[in-house]
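First the structure, in the form of structure tokens, and then the observations on it.
All protein chains but one are shown in place.
So, subunit A:
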Amino acid sequence: MTWISKTVTFTGLVLLAHACYSAVEHTTLQTTLSTTTVSPTHPSTSPASLPLDISLETLFSILTITFGFALGTSPLRPIQWRVWAGLIEREGEEAFTNADGEVSRDYVGNPFKMLETRPGFVDIRRQRKEFAEWVKHGRDKQLELL
């Protein structure tokens, strides 16, 4: 994805530089011609009138560069919390990679992590019971071995 955007942008920049150089050459030629051939009845054409091909090349190169920049922007993120969290749950890090294919720095990971590990859901009585049984059975097994 990123090399497409870079190629398109580069092509547009080359075209724009060419159009700019052509425009400079054209105006230079116009002014030299108008100073060497003095004709008061036929006033020199104003330098504002560019040839059609240079104008078209400029417009085309601007559109190309804009398209390349738009291709190169990093993907947007949903602003609604439920859409955003659902995207992370479904796609994980892939939804938060930037144009260069790296995971962006402010990617926070699973938004439900705090809920899944909150201590209010730890059943301490059950854990105590299991530990007591383990101690008892472990002792029985040790006695059997002896």
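To be clear about the criterion, contacts are C-beta pairs under 8 Å (C-beta built on N, C-alpha and C of every residue); 3 or more make two chains touch, one makes a residue touch a chain; residues count from 1.
Definition applied: contacts and distances are computed from a predicted model.
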Among "Signal peptidase complex subunit 3", "Large ribosomal subunit protein uL23m", "Iron permease-like protein" or "ER membrane protein complex subunit 6", UniProt-listed name of the chain not shown
"ER membrane protein complex subunit 6"
Identify the residue among A:55, A:110 or A:127 that touches the chain left out of the display.
A:55
Of the listed residues A:32, A:73, A:110 or A:127, which contacts the missing chain in the full complex?
A:73
Which parts of subunit A are in contact with the chain that was left out?
16, 19-20, 23-24, 27, 47-48, 50, 54-55, 58-59, 61-63, 65-67, 69-71, 73-84, 104, 106, 108
